[in-house]
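With one protein chain removed, the remaining protein chains of the complex are shown where they sit.
Order as written gives the chain letters A and B; numbering starts at 1 within each chain.
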Amino acid sequence: MAHYEAPIREPLILGDKTYHDISNDIAAPVEGKANKWWWGVFTLALICFLWGVGAIIYTIGTGIGVWGLNNKINWAWDITNFVWWVGIGHAGTLISAVLLLFRQKWRMGINRSAEAMTIFAVVQAGLFPLIHMGRVWNGYWVMPIPNQFGSLWTNFNSPLLWDVFAISTYLSVSLVFWYTGLLPDFAMIRDRATKPFQKKIYSLLSFGWTGRAKDWQRFEEVSLVLAGLATPLVLSVHTIVSFDFATSVIPGWHSTVYPPYFVAGAVFSGFAMVQTLLIVMRKVSNLEAYITRLHIENMNKVILVTGGIVMVAYLSEFFIGWYSGSLYEDFTYLSIGAATGPYWWAFWALILCNGVFPQLLWFKKLRTNFTVSFIMSIIINIGMWFERFDIIVINLSRGHLPSSWTQFEPTFVDVGIFIGTIGFFFVLFLLYARTFPVVAQAEVKSILKSSGEYYKKEHH
Amino acid sequence: MSNKVLQAMYDDDDVLIKAVKMTREAHHHIEEVYTPFPVHGLDKAMGLEKTRIAITAFIYGVIGLFFSVWMLNYMMIQDWPHEYWW
Partner (left out) sequence: MHWLRIDRYYSSDMTIVKGKEDGSFGSGDFFDAMSHPSDAPEVSFQPVMCQHCNHAPCETVCPVAATSHGQQGQNQMAYNRCVGTRYCANNCPYKVRRFNWFKYFDNDQFDYNMNNGIGKMVLNPDVTVRSRGVMEKCSMCIQMTQATILTAKKEGRAVAEGEFKTACANACPTGAIVFGDINNKESLVAQKAEDDRSFKLLDFVGTKPNVFYQLKVKNKQEA
């Protein structure tokens, strides 16, 4: 029997959905009109985005001096935001790739939107290495292209250069993975489209997909190959980002725990952002049958595990800093010096948001509650922003030489650019929610007979 | 032998797989099978050739690895090392 699933497993598709119902439900947001909530949030996001664009133009036109940086703290919000956005992106890849290799069927309801989140998050992340440069117009010099300077090559010893390759690889693999999955779903919308313009667009987007057996065979094989490529990327990309700090000499940065700690932190914050988006989207786009309580609970479990790894990393940093007896470790971002110094508020925000509050997810009643999960996801994202801020600014503010100790204060341009990226992210996601099929409907159909609530009841 | 073309519609994928198997056993030619979602085991039941996507992807990866190692050696060691006087 091809579609047997143990009755004890909770259904992944609720209600008595048929194949046709799935097509209707997923096509509805694309075929229908946007409601006032969509327009409200979109307008707000667009305003933020345009404000951010203005702030970026001002920065590039006038100079990095319009940010709050100084000669001792040369990175602050720029690289904090970069790492924050890259980290958020990792959840989508993990859901698409790692959960595919682990044959976790619950990924099918959420992988499309999670991957969309990854693409849009990496777009935001990619802005920062560009705009944080003093001379952005020469930014292409980081690419090893033959040139007239005697072919002056790039410096492959530099972690920033490894970032260039890692992030661009990550973006391209994620895009390909996302798009291949989208082909049959675009075809579904094309086949239902009645308006000629819509039909033309979706015909183009679906590359003439017909659903032949050979096409599906290739589809499945490509998904596995890409999953095999993307899984090491989940681990390597954020490891390379962590090397921006771990390979330096600054106390607090120079720490071997950074690679696994950053990867776990990335998955932690990424899943939190997926929760934020999906808990709202399932209600607004009427997808409660496909993004169920079980999906939210499983994601909370991943959050709990990765949050636990992050906490262990904090404890080990704290302990080893103290145990080393080195005076320089007394002022790093996880030390008594940070807890009681001028950045105590950033330190405690980190501990509370990342360490204390997520422990509430141990209680089943709380982790299966939608409101609690939503609030928790916001808290975790705030906490993870503070983690990167603390790592960068607190450590740079307390260097080796006490004469280098200084404070940092953001300017309205720093804040404006950050808000701008949040706005840009939501503009992209909202547009996506109304033009793309937000659930992998072809994959969900393939598990309907095994995991649909109606079919499970029939088997008893 | 007459050249009749039969088009059949199924609403259940298990029935489809059975039908494909029976048709193949009766030595009839299956032109194409279209499905709106992937049906596990359909390509095997139809006797479709396996794809070479996975092995070619691996080979491209190996080529990429060799190219990148050669590129790094050329750029950082052969062509213009950072300290070039020794």
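Simple rule for what comes next: a contact is a pair of C-beta atoms (placed from the backbone, for glycine too) under 8 Å apart; a residue touches a chain by one contact, two chains touch by 3 or more.
What you are looking at is a predicted structure, and each value in this text was computed from that prediction instead of being measured.
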{"item": "Touching partners, among the displayed chains, of the absent chain", "value": "A, B"}
{"item": "Contact with the hidden chain (one of A:48, A:164, A:296 or A:361)", "value": "A:164"}
{"item": "Hidden-chain contact residue, picked from the options A:69, A:83 or A:167", "value": "A:69"}
{"item": "Which of A:29, A:399 or A:416 contacts the chain that the document leaves out", "value": "A:399"}
{"item": "Among A:18, A:155, A:324 or A:407, residue touching the chain not depicted", "value": "A:155"}
{"item": "In subunit B, positions touching the absent partner", "value": "82-83, 85"}
{"item": "In subunit A, positions touching the absent partner", "value": "62-65, 69, 71-72, 74-75, 129, 132-136, 138-139, 141-142, 152-155, 157-161, 164, 244, 247-250, 322, 330, 336-337, 339-341, 396, 399-401, 403-404"}
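One rule holds in what follows: only the chains that are shown with their structure count from here on.
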{"item": "Touching residues on subunit A, where the partner in the complex is subunit B", "value": "1-3, 19, 23, 144, 150-157, 184, 188, 210-214, 216-222, 224-225, 229, 441-443, 445-446, 449"}
{"item": "Of subunit B, residues touching subunit A in the complex", "value": "13-14, 17, 32-43, 46, 48, 51, 53-54, 57, 61, 71-72, 75-76, 79-80, 82"}
